[in-house]
Structure formats: C-alpha cells, structure tokens
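Note that this complex is displayed minus one protein chain, with the remaining chains in position.
To keep things simple, chains are lettered A, B and C as they appear, and every chain counts its residues starting from 1.
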Amino acid sequence: MPLEPGASTVPVNEDGSAVRETVVNLGPSHPSTHGVCRVIAHLDGEIVTRAELVIGYLHRGIEKMAEHRTYLQIMPLTDRLDYVGSMYANWAYCQAVEDLAGIVVPERAEYLRIITCELQRIASHMMSVGSTGNDAGATTLFVYAFWVREQVLTLFERLCGSRLTYNYVRPGGVSFDTPDDAWIDEVRAFCKAALPRFNEIDRLFFGNVITKGRTKGVGVLSAEDAINASVTGPSLRASGVDFDLRRDEPYSLYDRFSFNVVVGENGDVFDRARCRLLECYESVRLIQLALDQMEPGRVKAEAVSRLIAPPVGETYKTLESARGTLGVFLASDGGVRPWRMKVRSPAFSNLGIVGPLCKGYTISDLIMILGSFDPVFGEVDR
Amino acid sequence: MALMDDLGKSLEQSAGGSVILTSLDAVLDFTRGHSLWSQPMGTACCAMELIAASFSKFDFDRHGVFPRADPRTVDVMIVAGTITRKMAPAVLRVWEQMAEPRWCIAMGNCAVSGGIFYHDTYSVMPGVDSFLPVDVYIAGCPPRPEALQDAVLQLRAKISNQSIVAGRTYHHKLLLPMPTKGVAVRGTGGESS
Amino acid sequence: MTAFWQGAAYGLGAGIIVGVGTIFGVWGERKVAGRIQKRYGPNTAPVFGIVQLVYDLVKLLTKEDIHPTQAKRGIFNIAPLFLTTPIIASLVVIPFAAGWAPLDSSIGILFFLAVPSISVLGVLLAGWSQGNTYASLGGLRGAAQMVSYEVPRSLAVLSVVMLAGTLQPTRFVSEWRIWWLPLTFIAFVVYFIASIAELNRGPFDLAECDSELVGGYFTDYSGIRWAMFMMSEYGGLVATTLFGSVIFLGAGWPFTGALGVLVLILKTVLLVVLFMWAKWTFPRMRPDQLMSTAWKVLTPMALVQILIIGLVIPWL
Partner (left out) sequence: MKAEELSSRLLGYWPELSDLCSIEKNRMLIKVRSETVHATISKLKELGFNQFEMVTAVDRGADLEIIYVLHSIPMKASVWVRTHVPRDAAEVASMADLYTGADWPEREVYDLFGIDFIDHPDMRRIMMPFDFVGAPLRKDYVDENIIPRPDYI
C-alpha cells in the first residue's frame, strides 16, 4: 500500500526484527470516519499498535478566501465550516466582527441567537449520538436521532428559509425576526415533544448491555490529558472537567440563565456520547427560559453598513459550540476586507488526541473513539 | 461486461437480432434504472442531506435506492460536497473500483463547479466533472433531498435510452485529473474506499 | 441413475427454496427495517415492493464481475460456492411435512449441524483470496465466530435430541410433545443466539460490519458472485429458522398434512422476523466480547440444559 512519504516506517522489535503487523487503511471515504478522514491503523491481530490520522481532505482554503471578500461576503463561508451546526460559526464570526467594529446588538437579537444556537446544539448532538450508534452498529438509533434533528431543521426552515446553511446570525443582529408567533409556539411544542425522544434514545442505546460493554472503559481520557491536549466542549466535560464557556466566561446574555453543566466521570466513549445527550435536556431548558424572557424589539442594530470597515486591530472571540470552544481571530488593516481570518476550530483541536488515544484498543474501538469526539471535517480542515 | 458487450455485438450483426437486442435493452435498462444502489461519496455539507435522504422523512429505499459502503456493488456514485485536490485521487479511486455499468450524480454546487469555493482558493477542484464523467447535476447549496430524488428519477430516464452494445453503451472517456502542484495525481490516494 | 435424478431434483427444489427465501428475506429485511425505522422500505415497485428484488437480482446478474489484480483468481472464483452449496445441501433433511423429508436419513439432525459448517471454509477462502486487509480481517473474524458458535448450538440441539431419543428428523417430529417447549426453553434461546452468530447477522455481524470493514469478507466481490453471498446469508437464514421450528417448535404441530406445512412456514416466518428485529435493534458486539459470550455464557447455559434434561429423562 502506498503511504505518503514519512507517514510510516516499519516498526521494529527490540532485537531489530520487524514487527509482524497488518496495516489497515480507513478512509478517506469510509462509512465511519464521519466525513473525509483517513486513519492508518497498524494492527497486531485486532489490537491497534499505532494509529495515524491524516486530515486535510476537505481543506478548502476558507481563510485565504476570506482575505478577498468583504466582511459580509464572508458570512456564507462560515456556514460551510461546521455543516452540522452552522449557527455557531455564524455567531462566532459575527461576535468577532462586532467586537472589531464596535457594533452593539439589540437584546431580542441576542435572545434569538441563543434560541437558535441551543436548537442547533440539539440538532448537532443528535447527529453525534446517532452516529455513535451507527458506528456501534445500531443503525436504528441513528434514524431515531435524525428524526429529532429533522424537527429542528423544519423549525429553522420556517425561520430563515434553509435547512442546513442558515446565514442567520449577521453582524449587528440576526437576518430575520421570527416569522410569526406561531413559530414560537412550534418551538415550545418541539421542546415538549423532544424530551420523550431523548428518553427513548437513552433507554434504547445507553441502557443497552451491549452498548455498555462496547463503550465503557474504552478510549479513557483523563482530565489532565484532556486539558493538556486542548480538548474542549462535551469531550472535555466528559473527562470530569467542569468548564463551560457559557457559564464560566459568559458571552451574549448567557449570564441571565441558570443551567446545569453536564459533567462526566470516566472520560470514556460512553461518557462522551451520553454527555451530549444530557446536554440536550439542558438546551431544551435554556430555550424555554429564553422564550419566556424574550421581548419584542429590533433584531438588527441600526447603524450597520453593508460595507463594514473596522478600525485597525485584532480580535479573537470564542463561544461554546456543540463541539467545544469555537473562536474566530480577525485582523483588520482598516479596509473593507479582513487582513487575516483564522478559525480556531474545536473539532480540529479535539481530534489531535485521537491517534495516541487509540493505541492498545481494538480496531472496533478505534471507530468508536474517533466518532466519540464528534469530528466535522468541514471545521477540522476548513 | 465483456460478455454483455459480445452478446450485444453478435446480436446486432445477426439477422433479426436487433429485435432481441432492443427487448433485452428495454428489460435491462428498466431493471437497472429501478435498482440504483448508491455509493455515498459525501465529503462536506451535502452529505448531511444525503444522509437525510435515506432516513425516515424522505426514505429513498422506496425507489430502490439505498446506500452501500463497498464500491464494488453500487451503481451510482453520488458525489456530495467539495472535492479538494487532496481528495480527488481518492474519489477517482472509488470510481474505478465500481463495477460497470456505473453512473455519477454531482450533488450540490461544489461538486458541479466548485460553487462558492470556485474563486480565490488554492485547493478546490472546479467541479467533479474535471476528472469524472457526470450524468446528472443538481444545483443547490446544499440541494434539498427532494432535489436528489428528482436527480435519481432523471437518471432513471437517462438510463432507459441506453444499450448494451459497446458502441452505444455508456463508456466514458476519462479526462485526465488535474495534477496537484508538481507531482502526478494518481497513486497517492487512499487504499480501497 | 435414479439416485442421480433424485439428487438433481432435491438440489433443484432446495435451490428454489433458497432463491425464493432470499428474495422474500431481503424484501422482508428491507420492509421490517423500514418499519422499525419509521419509514416504508421499497414500495414503488409492484406487489408491495417485492418486484424491487427482481429488479435488483437482474441488475446484479448483468453487472460487471470484477477480479481485483491482487486476488488469487481461482480461489476467488470458487469461494462463493463453498458458502451456497452447503446451505442448499443441508435443506434435504428438513421434514417439511409430517413423516416426509426429501432425504429421510437416520442421522439427519447430525447432518444438518455438520454440513453448513463447511461454509466456514468459504468465508475463510473468500476473505483470504481477495488480498485485501478488510476482507482478510473479516474472513478471520467470521471463521473464528462460526467455529465457536457451533459448540453451544450443537449442545442446544443435543439436549432436545436426548428427549426424543432419535436423530432421524421425521421420527423426531412424531416424537415431539408440546410440554417440551417450556422444558427446552433455555436450549431454544441458546440456539437462537448462536444461530445469529452462525449466520453473521447483527448484532453479531462482525465479519461484514460496514462501519469497520466496509464489506467484510466479500468487500471485493461484485455482480453475480456478490449475489451468491447474499443468497447464502438468506438461504442460511431460511434453513436455520426452518430447522429451529422443527426442533424446538414442533414443526407443523398441532396439524399434519398440508395445514401442517403451512403452520411450519408460519413458525419459520415468525422466527425470521425475530432475527430481523434483533438485527435492527441492538448495537454490534466487539470480537473479544463475542467470543467470551460463546464460551462463558452460551456453552454453560447449554450444558445446564443438558443436565436438566438428563435429570428429567429417568422420570418419563
């Protein structure tokens, strides 16, 4: 099998003889690499002795493209970063532009951002939990989880006309107000209807003895290792680190809500997947609180030009996306186009630990561990 | 396929063979058109809609379209998403692993032409048709699953006019892939699928 | 010469059963899976979508038959036969109607347990001959799994045979009593689980799990040869469930004659649906867990069943 230069050398035993091992190549188009990732797994029997991740198969050069576009023209590019949860990239980018240009966002817009992003969190986590099930062979779980996701997408479609790439959060607010009051009722109805679905998924998958056998004690990541390896988001919290940007460094209006941060115990695949499911319950609560507090008003700041030209400077703003700390770095030279845009993507940072973590587990576990970090390769590769 | 080609040729040359040939074509085209197993080559955003297409709300299995992981048994490759220069050899490799007869659907603007990533970027292929023969193009960023459904029906209509005779079958002339900077593109891609 | 024609007739009959079983099995799988997953499954083709399978079959038969360059060509070509032939052969001892089996052998039950085991060879050869890491891993997994699960399965069947005191299927059916049903329940459960593993079906489909090994031991097969793998899987499903309903559910009980055959088919279909239900509900096991289930759970369970029946027999 042709490997890239330097990608692999034949490992040798202490006495210099070659280790007898199989090299299995998963990807870049493999059903369970969650996109276009390639894993070169060196196996001794079924045990992984070395796993190397090759990414970059979806590197589209968004950061370079951003240097040739005005601040508003970059918005559609941010949608395509994290295509499972587009709202977050929208929002993170808008936060950075607003910080750079000094735009103040109206309150109703902030509430709408929180509501849509928490809905997006449910949609994204459902995708993640479902694909964990799919990796384990429980295809039906994926369909059930996707059913919940479809409900969220229908709500988004009513709100901003798109199922996947919303372009909803804009510098200075959001693009549309709620279409009518019925939409708010639909969101409330969804919140009610989603909870039994979460319970169902919890019982069907996480209560199953095979699932527990497959996921408990697999891919254990200790708290220290997780912090040191720049793991953020649910994957970090599953390792027992009680840290959530929404609560600890509140942005937007998150300091007005009280909610629980879901923290796992062991940091294994089971905890990472279940933390995501439990976060959905908290998201439902946040949505309900935000809907109660929201009051009529403007949804877009008045003085936002179509041609934003912020003063010279840099900014870096972060938010808690479904995968972790999503940050956007913007450097302006005073012109209408950013001098440099950089996206700090949580999926990319989380994925770095997967290769070393897989060592010593079987090839079946490798699939589960890779999936449990919930990589979205649009965001990993940018 | 060689067997089918020979059969087609000898039928065409023999007297009255064309009657059999056309009926055989009709049967084969009909069954092939109604049993399109897909290779989901989902690379980016469109892959989400591709997944949604086979799940409960849209359910492509109703039309006999269901996704299979191994490229050997599939009939249609649905390229959903941006194809970068690094990914192109792997896509081509999977395409070469598929058995004839095979078809290709380019789903979404990125696969059609590069879409939003056409300009100013150093790593995106301007459309999957720069190295693969594409049968049906679907515009949209991303297209809805209904659009994909329509593409499948369009492909079915297209298949219904094809023949097993070699001269008339759907044999593609593969265009050379665009090289990455410096080195030829073939042979650097992923093993198997 | 008569024997030859008899054999040919048996083969043809069993082949038809396997073929029809495959078509209905795949159709049923897609329908059952659809229903479980809140969708419909194939329904635009005529007759509730059954004709969809005819489309698929014709398409597969006329598709290109690929021989990968790194494959060992001869073995690659014949390996699928090792899988389908034993399945077809094993059907001859099934007592379809009361007192009639195509081959009424005095060791019929043993024959049924022994002959399908040959398909392990097919799995191993198919996996190895493709020269593909996915396939060879899948082949090895499949072989290990099938060999291990032979043991609890045979022990489970043995416990019932102890009650009947015969290995001849037709005599077995006439010996069968309804009160065996609760007595042999453990054996039935063991047989059910072990058969799932034997058939490489979910939740024990490690050998062909698409999330790890793409296509498992038949990754590189296409067209008609791939169809033969499908045929062996669903033919095996039909044979196993038929045999299971004969051994554990009393074949046509309480009817005989044509009605008995109908009841047998009904019981078989019920078992098939149970198999599918299990496949589409549970996650997949890991190879090491699969092995420990066979040796540490199912085999002791079957032995306990044998002990129970051994204690019961003197009191009969």
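Here, a residue touches a chain if its C-beta (ideal position, glycine included) is under 8 Å from a C-beta of that chain, and two chains touch if they have at least 3 such contacts.
Remember, it's a predicted structure, so these values are computed and weren't measured experimentally.
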Among the chains presented, those that the missing one touches: A, B
Identified contact with the non-displayed chain, of A:Val24, A:Ile55 or A:Val304: A:Ile55
Residue among B:Asn109, B:Ser123, B:Gln149 or B:Ser163 that touches the chain left out of view: B:Ser123
Absent chain, residues of subunit A that touch it: 4-7, 55-56, 59, 61, 63-64, 67-70, 73, 99, 225, 227-232, 241, 243, 248-249, 307, 313-316, 318, 325, 327, 329, 331, 336, 339-340, 342, 344, 348-349, 351-353, 356, 381-382
Hidden partner chain, residues of subunit B it touches: 85-86, 118-123, 126, 178, 180-183, 188
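Keep this in mind: only the chains that are shown with their structure count from here on.
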Whole-Å gap separating subunit A and subunit C, where each centre is the average of the chain's CA atoms: 43
Cα-centroid distance, subunit A relative to subunit B, in whole angstrom: 31
Where subunit C touches two or more other chains at once, by residue number: 37-39, 133-134, 210, 214
Numbers and ranges of subunit B residues touching at least 2 other chains: 55-56, 69, 191-193
Residues of subunit B touching subunit A in the complex: 41-45, 47-49, 51-52, 55-57, 69, 81-82, 84, 86-87, 90-91, 94, 116-117, 119-124, 141-142, 144, 187-193
Residues of subunit B touching subunit C in the complex: 1, 4, 27-28, 30-32, 34-35, 55-56, 59, 61-64, 66, 68-70, 72-73, 75, 97, 99-101, 191-193
Complex contact set, residues of subunit C against subunit B: 30, 34, 37-45, 49, 52, 54-56, 58-60, 62-66, 132-134, 210, 214-215, 219-223, 226
